[in-house]
Structure formats: structure tokens, C-alpha cells
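Below: the structure, in C-alpha cells.
Every protein chain but one is kept in place in this view of the complex.
The block that comes next holds subunit A.
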Amino acid sequence: MSLFSLFGALEIGLIFSLVALGVFISFRLLRFPDLTVDGSFPLGGAVAAILIASGWDPFTATLVATAAGALAGVATAMLNVHLKIMDLLASILMMIALYSINLRIMGSPNVPLIMEPTLFSVLQPTWLTDYIARPLILVAIVLLAKVGLDLYFSTQQGLAIRATGSNPRMARAQGINTGAMIILGMAISNGLVALGGALFAQSQGGADISMGIGTIVIGLAAVIVGESILPSRKLLLATLAVIVGAIVYRFFIALALNSEFIGLQAQDLNLITAVLVVICLVIPLAKKRLLRRRNV
């Protein structure tokens, strides 16, 4: 594997760690199986790309994209909380609705960003080449997001969101408006995913309507890989695990695709993902069996 593809994998891994953090919030903290992600990731990309292409500065464009994702999360949560639609179904409905919305926003199936300034081109110091500068910028953004989440989820409000996911009946009995907490949590989750989408579009030279396909699988894979590398119930470590998981996952993919002797090609990506997730899910079980055999 070349150094170039190594940095490429790190870059995409870091971007997807934002997605994975979002998925962690919905699936793990709120226990809300949220597939909106497949729509809010390209939504972030679409909004950022179209705004930058029409002359907005990349910072504002990225912020607006994040807010758009948050709004999508609010919509899914409201379908569930106020209209009593089952969580999974609500998120699937939102996901397919977003496909059309994203096409509307972009006006065409893709919006290229070739010469336009991006967050990366603006922040990149002149003495650094872009394949090193980009991961560095992303590390800063991801760390900021991680620390922000760690702090937020240890506040009274953050704790109320975690209680809502863990035991909604108890949460209500403690005076927590669980519906409002689900909406808030889903906004944060999908905002992060859209931020990932906005950065992805800017790093990969444009937004594409199909860029969201399988986002949820990648996000979940990252969460599961992370949890098997660094199993911890402590929030500080759990968010770190999710980030590590996203990067490790991306390295595995790059390794598999770049090792010619295995003979895998780009179209095998989803198969590799599935196998990787199965391996990570089986590891704890195998470990337990091994320990038991040793004790006998």
C-alpha cells in the first residue's frame, strides 16, 4: 500500500468518524435505529456543494449543511414522537424523501467542486501538500467534535438524552420530556452526519446523489469495529473507540483493495464490509469460548 493511499484512507476514515459519532448517538445512546443517515450524508454534501458553487464561503456553507442535516434529524424524530410512526419506518421514510430533496437542491445528479475554494483549500498552509494537510485539518475537526460531545453528554441536558435512550419510563418519571430529548438527540446525530457529508464533498471534488448509499452500514461498521477494539461503557472512551473504529475500518478496506494478491476489486467493497462486521461481532464470542476451554 502506497503512502498516498494510506493518507487517503486516513482522510476518508476521519470524515466517516463524524458519521460514526452520529450513528453512535442515535443507535447507542438513544437506541433509535436511524437510517436517515443515508439521506442526511448526501444532504450535507449537496447543500455545501451548491452553496460553494454559487459563491458562498466554505465555512458558512459547511455550517448551513450541518444545520440542514440537523433539520432532517428533527423531521425523522418528529414523525416518530408526534405522529407515532415506528422509529425504523420513520427514518426509512425520511431517507427516501431526502433522495428527492437532494436532487432538488443540487438541480442535477452531481455538483462538481473543482476550482472553487473549499474548507481544505482555505485552511491549507502553503508549505504543506494537500494529502498531508487535509488529514491534519480533519483531525482538528474530529477532535473538536469528540470533546464537544463528551462535554455535552455530561451536562444535565446530555444526561437527560442518555437517560431517555436507556430507560424512557424512568426518564419521564424524573420529569424528562423524552419526546423533546429524542428530537434534540436526532438533530445532533444527523447534524454530525451532514457535516461529514459536507466535508466529503469538499475533499472528493463534489457532491453526488449516490454518495449516501450505504452510509449507515459504514457508520455502524465503524461503531462495531471500534467497540470490539476498545470495549468500554465510559463515554470518553466510547466516543474515542468510534473514531478509531472508523479509521481502522477504512484502513482495512484500503488494505484489502490495494493488496493485489488477494484479487479484490472496488466492487467487492460491500462484501468486505459485511465480512469485517461479522468478524468483529464474532470476536467477543470466540474470546469467551477460548477462555472457557482454558479454564476447563
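Observations on the model:
Basically, a contact is a pair of C-beta atoms (placed from the backbone, for glycine too) under 8 Å apart; a residue touches a chain by one contact, two chains touch by 3 or more; residues count from 1.
Basically, contacts and distances are computed from a predicted model.
Here one chain is missing from view; checked against "Ferredoxin", "ABC transporter ATP-binding protein", "1,2-phenylacetyl-CoA epoxidase subunit A" or "Glycosyltransferase RgtA/B/C/D-like domain-containing protein", UniProt names that protein "ABC transporter ATP-binding protein". When the whole complex is considered, the residue among A:L83, A:I114 or A:A173 that touches the unshown chain is A:A173.
Only one residue from A:L123, A:L159, A:V217 or A:L264 touches the chain missing from this view: A:L159. Residues touching the missing chain, restricted to subunit A, are 152, 154-160, 162-163, 165-167, 169-178, 233 (touch as defined at the top).
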